[in-house]
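With one protein chain withheld, the remaining protein chains of the complex are depicted in position.
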Amino acid sequence: MRILLVNPNTNAAMTGAMAASARAVASPGTEIVPLTPRFGADAIDCNFESYLSAVAVMDAVSTVDTGFDAVVMAGFGEHGREGMQELVDVPVLDIAECAAHVAQLLGRTYSVVTTLRRSVGAIEDRLLLAGQRARCASVRATGLGTAELDADPDAAVAAVVEQARLAVEVDGAEVICLGCGGLAGLDEAIGARLGVPVVDGVTAAVRLAEAVVGLGLRTSKVCSYAPPPGNALTGWPLSHLGGAR
Amino acid sequence: MRILLVNPNTNAAMTGAMAASARAVASPGTEIVPLTPRFGADAIDCNFESYLSAVAVMDAVSTVDTGFDAVVMAGFGEHGREGMQELVDVPVLDIAECAAHVAQLLGRTYSVVTTLRRSVGAIEDRLLLAGQRARCASVRATGLGTAELDADPDAAVAAVVEQARLAVEVDGAEVICLGCGGLAGLDEAIGARLGVPVVDGVTAAVRLAEAVVGLGLRTSKVCSYAPPPGNALTGWPLSHLGGAR
Amino acid sequence: MRILLVNPNTNAAMTGAMAASARAVASPGTEIVPLTPRFGADAIDCNFESYLSAVAVMDAVSTVDTGFDAVVMAGFGEHGREGMQELVDVPVLDIAECAAHVAQLLGRTYSVVTTLRRSVGAIEDRLLLAGQRARCASVRATGLGTAELDADPDAAVAAVVEQARLAVEVDGAEVICLGCGGLAGLDEAIGARLGVPVVDGVTAAVRLAEAVVGLGLRTSKVCSYAPPPGNALTGWPLSHLGGAR
Amino acid sequence: MRILLVNPNTNAAMTGAMAASARAVASPGTEIVPLTPRFGADAIDCNFESYLSAVAVMDAVSTVDTGFDAVVMAGFGEHGREGMQELVDVPVLDIAECAAHVAQLLGRTYSVVTTLRRSVGAIEDRLLLAGQRARCASVRATGLGTAELDADPDAAVAAVVEQARLAVEVDGAEVICLGCGGLAGLDEAIGARLGVPVVDGVTAAVRLAEAVVGLGLRTSKVCSYAPPPGNALTGWPLSHLGGAR
Amino acid sequence: MRILLVNPNTNAAMTGAMAASARAVASPGTEIVPLTPRFGADAIDCNFESYLSAVAVMDAVSTVDTGFDAVVMAGFGEHGREGMQELVDVPVLDIAECAAHVAQLLGRTYSVVTTLRRSVGAIEDRLLLAGQRARCASVRATGLGTAELDADPDAAVAAVVEQARLAVEVDGAEVICLGCGGLAGLDEAIGARLGVPVVDGVTAAVRLAEAVVGLGLRTSKVCSYAPPPGNALTGWPLSHLGGAR
Partner (left out) sequence: MRILLVNPNTNAAMTGAMAASARAVASPGTEIVPLTPRFGADAIDCNFESYLSAVAVMDAVSTVDTGFDAVVMAGFGEHGREGMQELVDVPVLDIAECAAHVAQLLGRTYSVVTTLRRSVGAIEDRLLLAGQRARCASVRATGLGTAELDADPDAAVAAVVEQARLAVEVDGAEVICLGCGGLAGLDEAIGARLGVPVVDGVTAAVRLAEAVVGLGLRTSKVCSYAPPPGNALTGWPLSHLGGAR
């Protein structure tokens, strides 16, 4: 089984870290194929960057020529999953949604701990659209941006633990989801300090991709995610326009 | 007052029709500045095209050099409003949301009549995110795509009237919103046959833009729609990459 | 365009202050016609007074003989809008609902800051019935009654700013609505201290009335707000009964 | 125990019929004191008439000089309960809410069958505000007005049975509430034809009033329903103004 | 009228205390028949014990040979009501649900104060399933287990008062429900300290049972609570298996 793991930002080092996390939990026989988009932001902390990443990720996947069995979209709370589900036939898994699905198999409620306060609403909205908001106790922000979390893992762990503890004690969360692709790999360190299950979206999505593919299931094409209807396109794919990486 | 009216698709004729509708209701002293994106689809009937339009519209607005007092985003149910609110300081108005706001000033419930069945979910989601879903009785589809509705106004009117009547009689709607930017200009013909108020999103948005600007109000920059944080960008704006229109 | 601006309480000075606010934002050519009911409370801080005002306002409007293009009901959280929509053909705009509509065009969430704690539930209920509660972060009370807020504008500003700050910092509000007709005129002073948009219901309603009238739209008469069915009435209009002002 | 049973309309014959129903289920020692308001509509089929009744009922109760242990407000879906709870110390029971409470003790879901289609929204709103909407399968209209239902009991039974059957078979209701005070006394005839429990609001409210009074409980005065704050009133009580009945 | 009052736990002393509470509010002519299950836990503080009690209570009621007019299930937040409604023809009343129903007749919002934090979710879920969650301001825990509350009434009162005060002041509750069958009899002592109505589920259920029986109503058998379909059973009733008490 080949899983295409798409980092939404242009930071190839972060792509590598995510791939390492993914490989650590992948079953024998599962190949992780990492992909970095050709344009966009090197870290994503707002709606503009998120929308840009949605298109950059679709552009990157459209121009990949190898077969794969599933796509994991590794932006936590980013846009784009619904569009990708139209472009490809194989299952598409969003890490925020997968974290929520796994969390709800483990506890009655869950919270997300993410980066900046401005991202809280975006994550709430993604969970709402995925039908996964009812048991979300809270989405909390550490106040550190994606790049900051990525740059200093120790500070990241400390900041996440602080907010996660409040989520458990004040908001009533029973499971914590790490709300940033850049936190991949820190779930054990964080969980060890908290005494509650900690779910990382990238690894959750890899395992759920294996489950769905193993069940022989694919995205429903009957309505919302049918292939694009073929309206005339100008400039697509965008990375063919010119000098993008 | 100058209102930038952005068509999400690349169809300049549709831009022109929208601008004509907008000018017909604009107050004296309001200038409508139409804008067509440089890349994307010439009609939008799926999530992929919608996400592409979100970025194309942000690209187009980013590269316009004239001052304006508000932006009207003329895609019904398309993505992107949250990103645009970060990129500009002036109020940003989405036509689906504006149609819903006006409809709820006129009746206890409203329905939307749109194009293809696959777009129903996308419109429901946009209304949900805008906090405007509670009094939405239904979103109904005519089964005609955006280009079809645009090409044959008589057929468009008939198809919309049929679904709107069901919305009123079966779903309990008291107001009808026209769920496609390409229906601009047909609201009176449709309303005359139905006996209920019919709201067109483009004209609603123009008038709400005047209202908000007239009140001296602007988008809140305290959290969700603060300016982008300045992460490094590759390839932005995209239309500078190469040969796009 | 003539807009009938109805104060729900019997305090003519407050009617005058509201009219001044309304005129300050009205477009050229819009005439504001203020109206004070003939019976009821001189300030409204409970359900009993609110219900009484609903009938007093309908009584007053029923007995006005001049033509007008819209009715603005200037009680924040008061009852009666649905009844007025049955009695008149022109659009009817409630200031609490209009404040919420405008707020949601400016930010992802909003809070209301009002008078007494006992009014919080009434405002929540009005927003709920209007389908505008989903993005309401909170309704907060200053602890000052309507008359107190009206009597001491400086104290009113300070008390509102204190609660509004908590709404932004604790509840996650991005826009503040002033939850009392008597706060009309203080929105700029309050907004200047907060750094978030502040919406006054009276001015919002005037501008939305202009928008709706400008669109050529009227209240839907197909169901909920059809004219009264003509059941026999005793004692209506009430102000004809006797010695009321 | 004395229960004040207030008919919201001015039709004394309907007051008498309600009182007869109430007495038929009242426990030994419970006295039913019927009351008809001095002004308003002789049947209530719209919001205007409903608001008028809310004030007329408060006026009537305010001017009754005998002691009572509870107030039953016998308008199904009418306004006013919150105001009455401020004016009196004893428990106040609304018949629509009481029907819903009892229905939910008997089945997983319930529907209401009422008069005109225009009243459906008003009843939905009242149930929503009372926190009783979640298990409401539907509110259905017979198309007959209050006066029509009252005038022809056989036609009323047939019309209610037809809609109730649809509520059970199509909407999944397990209990039916009779959505009009004028249907009091027909619950057994209707229930016999349907095979599901049929709840009449007047009798339900009388029995719930006995239950609450028997428990020694009264309306909470800590916040929403505290006594009116004493703002100056003009013209209250209204029936003292002049020639009202 | 004979009301079967079933304690879900095996603690006969607690059954006796509940029966005493019930008798104190029962109307003349109402006989309270207490019942203790033959197996299960002697106090219930978790889902395992709660599920066990559901079956033990059904077992006990199935093997009672005397006629009764209603069943009161005296576990606050315990499972089983839906099953019991299938097994018997008479009305079945759950004390948590009955407390919520009565509370909502007395105030706009209510809170529950219960035992351990782990029971909060179970009570929220029961209220949700009963359609009674919308006006629930909060469910708060004292941190004392069922047995502890039962053993030391003074400590129980103090702990409940502390949380109830927070429910009123912080969460906005207007009525308090005592969230544990073992608190029966303490409602007056607690209410006296709080100034808000305090509802005990056991007494509320007894009075509601009288109301429903007095109305001549029974559980709807049309769908969810029809008699069991007669699938073959092994080992039922369980208490016939062997040496249970």
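Miscellaneous remarks
For clarity, chains are labelled A, B, C, D and E in written order, and residue numbers in each chain start from 1.
Note that a residue touches a chain if its C-beta (ideal position, glycine included) is under 8 Å from a C-beta of that chain, and two chains touch if they have at least 3 such contacts.
All values reported here derive from a predicted model rather than from experimental measurement.
Across E:H79, E:R108 or E:R207, the residue that sits in touch with the chain not pictured is E:H79.
The chain not shown here touches subunit E at positions 9-10, 38-52, 54-55, 58, 79-80, 82-87, 116-118, 121-122, 125, 128-129, 145-147, 223-226, 228-229, 231-236, 238-239, 241-245. In the full complex, subunit A contacts the hidden chain through residues 25, 27, 82, 91, 93, 97-98, 101-102, 104-109, 130-135, 168, 172, 174-175, 188, 195-197, 199, 203-204, 207-208, 210-212, 214-220, 222-225.
Methods note: only the chains that are shown with their structure count from here on.
Where the sister copies subunit C and subunit D meet, the same residue numbers recur on both sides for over half of the interface positions.
Seen as a C-alpha superposition, subunit C sits on subunit E after a turn of 120°, to the nearest 5. Between subunit B and subunit E the centroid-to-centroid distance comes to 53 Å (mean Cα coordinates, whole Å). Centroids built from CA atoms put subunit C at 44 Å from subunit A. Computed centre separation for the pair subunit D/subunit E is 28 angstrom, with centres defined by C-alpha atoms. Residues of subunit A in contact with two or more other chains: 121.
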